[in-house]
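What follows is a single structure, and I will ask about it in a moment.
Left out: one protein chain. Kept in place: all the others.
As written, the chains take the letters A, B and C, and residue 1 is the first residue of each chain.
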Amino acid sequence: MKALVYHGPDKKAWEEKPKPVIKETTDAVVKILKTTICGTDLHIMKGDLPAVTDGRIIGHEGVGIVEEVGSSVSNFKKGDHVIISCITSCGKCEYCKKGMYSHCVNGGWILGYLIDGTQAEYVRIPYADNSLYPIPAGSDEEALVMLSDILPTGFECGVLNGQVKPGDTIAIIGAGPVGLAALLTSQFFTPAEIIVIDMDDNRLEVAKTFGATQTINSSDGKAVEKVMQLTNNKGVDVAIEAVGVPPTFELCQEIIGAGGHIANIGVHGRSVTLHMETLWSKNVTITTRLVDTVTTPMLFKTVQSKKIQPKQLITHHFRLDQIIEAYDTFGNAAKEKALKVILTS
Amino acid sequence: MKALVYHGPDKKAWEEKPKPVIKETTDAVVKILKTTICGTDLHIMKGDLPAVTDGRIIGHEGVGIVEEVGSSVSNFKKGDHVIISCITSCGKCEYCKKGMYSHCVNGGWILGYLIDGTQAEYVRIPYADNSLYPIPAGSDEEALVMLSDILPTGFECGVLNGQVKPGDTIAIIGAGPVGLAALLTSQFFTPAEIIVIDMDDNRLEVAKTFGATQTINSSDGKAVEKVMQLTNNKGVDVAIEAVGVPPTFELCQEIIGAGGHIANIGVHGRSVTLHMETLWSKNVTITTRLVDTVTTPMLFKTVQSKKIQPKQLITHHFRLDQIIEAYDTFGNAAKEKALKVILTS
Amino acid sequence: MKALVYHGPDKKAWEEKPKPVIKETTDAVVKILKTTICGTDLHIMKGDLPAVTDGRIIGHEGVGIVEEVGSSVSNFKKGDHVIISCITSCGKCEYCKKGMYSHCVNGGWILGYLIDGTQAEYVRIPYADNSLYPIPAGSDEEALVMLSDILPTGFECGVLNGQVKPGDTIAIIGAGPVGLAALLTSQFFTPAEIIVIDMDDNRLEVAKTFGATQTINSSDGKAVEKVMQLTNNKGVDVAIEAVGVPPTFELCQEIIGAGGHIANIGVHGRSVTLHMETLWSKNVTITTRLVDTVTTPMLFKTVQSKKIQPKQLITHHFRLDQIIEAYDTFGNAAKEKALKVILTS
Partner (left out) sequence: MKALVYHGPDKKAWEEKPKPVIKETTDAVVKILKTTICGTDLHIMKGDLPAVTDGRIIGHEGVGIVEEVGSSVSNFKKGDHVIISCITSCGKCEYCKKGMYSHCVNGGWILGYLIDGTQAEYVRIPYADNSLYPIPAGSDEEALVMLSDILPTGFECGVLNGQVKPGDTIAIIGAGPVGLAALLTSQFFTPAEIIVIDMDDNRLEVAKTFGATQTINSSDGKAVEKVMQLTNNKGVDVAIEAVGVPPTFELCQEIIGAGGHIANIGVHGRSVTLHMETLWSKNVTITTRLVDTVTTPMLFKTVQSKKIQPKQLITHHFRLDQIIEAYDTFGNAAKEKALKVILTS
């Protein structure tokens, strides 16, 4: 089969690889119908994640058709259409039993990272019963690709951890795909005001069409001041960090109101300064989370009942064998006005 | 009347002051029966809290007898014995209605800080209906002084915010009075292991008698290593910071397990480093809180039913007019093996 | 002033009564701008609530202008426009401190029940600071009348107690005003399916325009069967009872899924049969609640930000002095297709 293979920093190829086979009785092999590229894949390609070694097939998102299942897989059979979760869950370790699949001792985030992934014609999925989700006939499968990672990430790490409530004033810092996923899913809980902050006017325009009630371009260094004006100097109830660098995390600290929640989604490469000298008495909660994908069934119901339109996140389409081109487009997201790209086999 | 008055950094006097009077219909004047000294009072005396000005009567804890009430006070009358809460709550602002009395727009922590306090023969208590708690006849009033501040602080900021659960392994960093209050009240939720960490062997001995299952003297820089040994390298479920300096807050980050809670109690004067480069994917929750004293009625019931013995926290007794001497003792807590001192009028 | 006065079963009059005056320092007198009639008022008029005695002014909903305040009222002053809560909260009793204003020992539901109410030109409001809510200039005051009772009742007793979640399938039994208020506010939490059940086709039509995804006319006795078809025989996640008679409460028990929530809003006059022989192992939760109006500030924000349109509930308008006519219309709700009527002074 053909697959996108990592060969060290800045070297990748769409090349022939052996088709995966069942290794464990709990495995499934899935033929990829549609996949996408994640910001994390760009980091991998730059060599930022040294655990990814030469020869690894990248990708942790997608929908497909079950090609074969191991002998103890009972939820799925050959021919079933499925959503592939970015998180592999064994369903039987201490963490899985607590709903913390991200820390599954037998899985977690391994796909396209520690084992071969979904940017390929076929992929092997360990613990298939707990790591795949069924797609009923007639579903919009392209929309469902967004359930592999980006929607649960925005929802679990940002919205649920931030405890968004009806009537809240929330801020989302970063209007990239994951920030926009938080923006879409935050509306499940009907906040009164959603302030989206970014440095790219195009993304802020998109945010408005996705439901932001206010947008702030923070390039001028006046974002804190503007948020305080919008909130009568109270600060926001929830600040969702969807960038992953120190300045945006500090911004969250400056705009959070007393009793508020800072929910981190961003992948951070460096430590940040935490202003405990002011926060200690402010009754705030700060959370971090690697997505558990525990809400995938819930999100699936909201997509099927059209409460959200995940296709709004999709800006570009390619054939799977055009993936190198797709990486170029996604890698120049600002210029290309790219959010999520869909690759179809 | 006589009162302890702050006259600028390192200057205090037990001196004559006018007896307080009712200013608002919601006030009460309370004759102090017993009061105590808080670590925060030492900070005030050093000049660390510039909002405290020359002439201020210090102190925010105590029990007393109601001397007089304003016309709209209905929960209390002259002669009632009461616990004075360190937090003044108006009961009618946005924050009080949410149970966040610490941020009451008409009160909060003002006693012995922005208005005259309890280290005096009499004190005026604003919003008495919401800021005093009744003491039934026959109660041990000395024990109840611990309900003014230290028990709700350890319980709300440490134990409740840390979400201590049956079977948990928790760590309390700092075995001073507030850390010990967290130690006592954490046992309401039956953790399996309570690791107390401090640099003072005497305090660690006390912690053992208060219920610590393990103690670690962190002077040798091996606290992290020891906690990891005790937890099979998983780290703790809950880390309660009861010191307020960067090294102890960093220690919490190093020992917290995936999915764990870091609950800050310490009053911090400086920013700390938050290791988001490792924490971002660890599904942790970090909380800060100025005590709300919203659990005072709950704690009162646990004291009255003898589920905790707050008197364990009391090491020294003085007459109220010996308060300068009491400050000396409490100011040399390590040498004097002092926890809480009781001053009786 | 003029007021609607109860003179025993089926006897009421719009007649002259003394204008109310401040009795306690915490009172306010409010000039009524707009009020409405509640189903409970009809019960009072029939004589079903014997605690209501001859001479009582009825009504517990409305918006108005503060005419005068007692000396200890600080949140409001003469001239302020306010929402009157149906629940009087003292803010300082055990229940108010727990957010359970419905059981306030000094208040609770007393307005138009144990003390004179709002179907009058003026009304005295005890504990005004905690029982009124401010209306900013430029607000749609007619819509805000719905915040006095019906919206918090549907939301707190039905939606919050039912723990409606994104993706849920919920059923609302009863499409009268309070069931429709639950329907509107349930959408704050984005359920996937909302099944509304009633015996009046007109009300079911209204329910569809309010967001019901399915409606069932239960006259044919096949409601259970139909719900089971719609839910693949799983039953619903949440069943909200908004009628208050045994058959509808039994219906809830028959359609509730394992792990589901039955949230009662209805005012019941008789006991019901609880089928513990099947429910004991079904992991269900059943809740009752007299509205606390603790969510009024939250709901206010959702109205001001146009997340709901409470005016949808208003079908008829009258002048305040036409109130007898308004009662006739509201008393024949099915025939008149009446939901809420607005009376304007």
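Here is the rule we use: contacts are C-beta pairs under 8 Å (C-beta built on N, C-alpha and C of every residue); 3 or more make two chains touch, one makes a residue touch a chain.
Remember, it's a predicted structure, so these values are computed and weren't measured experimentally.
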Given C:Val21, C:Met276 or C:Ala334, the one touching the chain that is not displayed: C:Met276
Identified contact with the non-displayed chain, of C:Lys2, C:Lys31 or C:His268: C:His268
Which residue of B:Glu24, B:Asp140 or B:Glu193 touches the chain not shown here: B:Glu193
Interface with the undisplayed chain - residues on chain B: 165-168, 187-190, 192-193, 213, 297-302, 304-305, 307
Positions on chain A where the hidden chain makes contact: 24-26, 71-72, 74-75, 91-94, 96-97, 99, 106, 129-130, 294, 297
Interface residues of chain C (partner: the chain not displayed): 95, 98, 100, 102-103, 244, 249, 258-259, 264, 266-277, 279-290, 292
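FYI, only the chains that are shown with their structure count from here on.
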Inter-centroid spacing, chain C versus chain B (mean Cα positions, whole Å): 42
Residues of chain C touching at least two other chains: 297
